[in-house]
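With one protein chain removed, the remaining protein chains of the complex are shown where they sit.
For clarity, chains are labelled A, B and C in written order, and residue numbers in each chain start from 1.
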Amino acid sequence: MPDSPNLARMNLMEYQGKELFRRSGIPVPRSQHALTPEDVAAFVASTPGEWVVKAQVLMGGRGKAGKIKFATSADEGRTVAREILATPMPPNRQNPKGEPINSLLVEEKLAIRTEAYCAIAIDRAAKKPVIMVSRFGGMDIEEVSEKHPESIAKFYVDTAIGYSPFIGRELAFRAQLDPGYRRQLPGILGSLYEMFFRYGAKLVEINPLALTADGDVVASDAKVELDDDALFRTPEFKEWHKTLPLDEDETLASNAGLGIRNFRRFPGNVGTLANGAGLAMATMDAVSNAGGAIANFLDVGGGANAERVRNCYELVVNSTGATAFFINIFGGITRGDEVARGIVQAMAETTSRKIPLVIRLTGTNEEEGRRILAEAGMQPVETMDEGAREAVRLANAASAK
Amino acid sequence: MPDSPNLARMNLMEYQGKELFRRSGIPVPRSQHALTPEDVAAFVASTPGEWVVKAQVLMGGRGKAGKIKFATSADEGRTVAREILATPMPPNRQNPKGEPINSLLVEEKLAIRTEAYCAIAIDRAAKKPVIMVSRFGGMDIEEVSEKHPESIAKFYVDTAIGYSPFIGRELAFRAQLDPGYRRQLPGILGSLYEMFFRYGAKLVEINPLALTADGDVVASDAKVELDDDALFRTPEFKEWHKTLPLDEDETLASNAGLGIRNFRRFPGNVGTLANGAGLAMATMDAVSNAGGAIANFLDVGGGANAERVRNCYELVVNSTGATAFFINIFGGITRGDEVARGIVQAMAETTSRKIPLVIRLTGTNEEEGRRILAEAGMQPVETMDEGAREAVRLANAASAK
Amino acid sequence: MSIYLDKNSKVIVQGITGAEGSYHTERMLAYGTAIVGGVTPGKGGQQSKHGLPVFDTVRDAVAATGATHTCIFVPPPFAADALFEAHDAGIELAVCITEGVPVDDMLKVVGTTHGMRIIGPNCPGLISPGRASIGIMPGHVFKEGNVGLISRSGTLTYEVVDGLTRAGLGQSTCVGIGGDPIIGTTFVDCLRAFKNDPQTEAIVVCGEIGGSDEEDAAAFAAEHLRDVPVVAFIGGRNAPPGKSLGHAGAIISGSFGTAASKIAAFEAAGIPVAERPSDIPRLLSERMAAFA
Partner (left out) sequence: MSIYLDKNSKVIVQGITGAEGSYHTERMLAYGTAIVGGVTPGKGGQQSKHGLPVFDTVRDAVAATGATHTCIFVPPPFAADALFEAHDAGIELAVCITEGVPVDDMLKVVGTTHGMRIIGPNCPGLISPGRASIGIMPGHVFKEGNVGLISRSGTLTYEVVDGLTRAGLGQSTCVGIGGDPIIGTTFVDCLRAFKNDPQTEAIVVCGEIGGSDEEDAAAFAAEHLRDVPVVAFIGGRNAPPGKSLGHAGAIISGSFGTAASKIAAFEAAGIPVAERPSDIPRLLSERMAAFA
């Protein structure tokens, strides 16, 4: 899970993505970010015209949910803004909890002739950025991929050469875009490619990319996922990062000093902690194989020290239904003695309730680590399977009380 | 000569180069471009401190020529500005005519601990950009190259990979720069590399690159040569281009609709015109070999039409001491019939005095071209050597009158 | 024999004077790795606490020591630069331990540093037991032998190896390829190398959910390793599905490999997939017996 691309975190809202588009020279409609109905009304009052008011959320399906509305007067702007903000985004299959709406984008209403799709993503297998274009704009691209797979033209970019305009030209032809796109698409994709690397993106998507009645090509929506690991390059996004909704697990992880991808809760009663994502997953598998129900995924990371181990213990005990805790450490970069000290210290210092611990500790400095645990009256088990069985037994026993 | 790197034209003044540095994130001292002593006085009055006033010229040796002076008050600023502007830059070996001084740069006086040199240029043989660093800053780099060749560290950049900070680090060590440069040089060279390609440069040079008493690394001077052929990418420089002094030959060429590198005058009496730089040089060689003295180099270019040929004829007749004119056309992309029409039309229309023509016309459409010339009563010679001999004979005969 | 690394491979450490670099250099030396020096800019001419020469640049280190391998312990913002430097200096194999390297940095590095093999980033390194180790693997778990092992995970690798060693199944080379989206050396690269290594008689592939590297490995094995015993393991079988990346991500090859798809791929290639790490030694022994 932590290593999976599924948990890319730095997803930008539309208004943020469009700000990056603007900085990168990609045409976007005139717009104003607004927090309240009054903001919307004031903006529409000061800049007459036809405006679209859009909920700023990460979920898709805003249109169907009634979260995109039109306004041509200040009053209308205030009214539709109120309507949009009145209820959160309703749940769907991918987002079963829905999503709160905290802000709006007021945007020029475009006279659209037709719509297309374009994106840049990373292809792990090819080890290349891939640029994608389709003539089916405004639709969910997964749906397009299912129904019209041949309509998606892809270009795998050799990073030694980089982007050159022929790529956009070729994609426009291969995707059979309206000829109105031909002149502008190569430049827009070039800017998108530059933006991808400048801001350390994992995905940039324009859907729809509108062709207006005037013949302009404009990014009508913006979906940008930035790589957390590249944020050091763009300190200006730190503020934005904070405005994005963390889910509860991510908030808990962050508060405990863990990466937001390193912790996840499940409904079971066996708490787990391991070092390394692979081992953490294998630990969960081991608990499942032993007939237990896991309470959480927790990767303590590579350089676990005493304080961090204590924080993790408290996190699990206080936020999950764990009635026993399985600590599974195989030392490579993490030293067994440190982990042992952390466990001892955690149990000595913690003000949280105590639950039974099962400790499996091997690898680097394992002798020293075991000596420390033994001195503190704790006995580690020998293998992961043994530890999992013992933890399941203790958890079920404690839960049965 | 046209194809020679010697005639790179778009040389920027220091203040222009520093503006590019500023836009590219390369640290430069605070400064103000000034046209008059009053501008200097007003600036110093409004921003108290210690200032350097520098003549804005392309020639080197400003310091020795007394064209860099200091000012700490408005009066002093006005006085030194007047002194600098009072006389042009005196001639030196490379610039036997000196150079007029049209503007000044008023710049923060830095407390300099030491000075280094860095540049990016193009290595034709390696087909790569080469980054150069030396610990001998503030000296003429050709002199450094002669006296301390080992002090110049070079890195040939693979454009498929581009710049990476280790390059700057490695150069700082290899050039044995003061350790104070180490942290900042990699970033500065990275910005310089980016600037090189963004603005289409042929040379960017910072000499000296100052290390200040405060530990900052700052570009104390700026030498930037842009590629004429890349100017379409940066229309914002068109204004600058106009402010640069063209020499007389360049002005004449430009006025005649030729590239500024396509025309050059010499003291002889045999005017020449050829299509293609190589043939134009060979034509000059042929005239010399025939014992003649050339009046000019003129490459009419690849797509010569009637009007252009007429303009060239008039240019040579009116601005050189030519008493005969040798037109040597070998048609590839240039069609003989067009050239012939141009010659006929030029002689029919020109209001300039007539001098004897020797025409050598062969290659593409030569039959048609010769037919046109014959109809107009002109007879082309068969070979270049024959034409050169005939042109020398006619020129000397005409000059002897 | 082994792949990628043997006891004569001359190794330098980039970041040798940092805390992690210094600590693991000591361990690698203790394991017998031929570490010939290290690089820390500004400390050229000094000696590391292990008595090794420290150089300002990789180029200097290579010139002075003839190093062909490097182990990179530098913070994430500088990892790509360290790899470019190693490549420029003519290094043949670079192990990048660093976790958190931006993925777009790796797209550029992997797309341009042709001729240099990169292991990682975000990996524990590689070890040819009894000969040499580059990285952070705990050497005492390993034992020289004939099983080649490839893993995307760090600690899971040690877990699996521990089981092999306890079962008497020593290893030729173990490669931790790293878990990042863009890595230098893939399962298939390692399988190809193992195929050509006379010492390697059997192979363990430890994959996990995400990506399509396991599927590619299964396809390669089906075609080229019909005569070699191979066993696989997939971590995260019981992990509930992650959040959908949705949109573009889902339609790109390799971004959405589930445990089921990977297990099916291996089984289709005739490769048994262990349910738990502790099952691997038994499955492998059975497989080796079947091929003998």
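In this section, a contact is a pair of C-beta atoms (placed from the backbone, for glycine too) under 8 Å apart; a residue touches a chain by one contact, two chains touch by 3 or more.
Predicted model only: the values in this text are computed from it and were never measured.
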- prompt: Since one chain is left out of the picture, which of the remaining chains does it touch in the full complex?
  reply: A, B
- request: Would you mind spotting which of B:Met13, B:Ala172, B:Leu252 or B:Met284 touches the chain that isn't drawn?
  value: B:Met284
Among B:Thr79, B:Ser145 or B:Ser352, residue touching the chain not depicted: B:Ser145
Task: Quick one: say which of B:Ser31, B:Ser103 or B:Thr362 touches the chain that got left out.
output: B:Thr362
For chain A, residues in touch with the removed chain: 158, 160-162, 164-167, 169-170, 173, 179, 182
- line: Residue positions on chain B contacting the omitted chain are 1-8, 60, 94, 119, 121-130, 132, 140-142, 145, 152, 158-160, 196-197, 200-203, 205, 207, 223, 227, 229-230, 232-233, 266, 274-279, 281-282, 284-286, 288-289, 294, 297, 302, 329-334, 362-364, 383-385
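Please note the rule applied: only the chains that are shown with their structure count from here on.
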- request: Return the chain pair with more inter-chain C-beta contacts, choosing between B-C and A-C.
  value: A-C
Message: Quick check: how many Å separate the C-alpha centres of chain B and chain C?
response: 54
- request: At least two other chains touched by the same residue of chain A: list those residues.
  value: 160
Task: Could you check chain C for residues that touch two or more other chains and list them?
output: 112
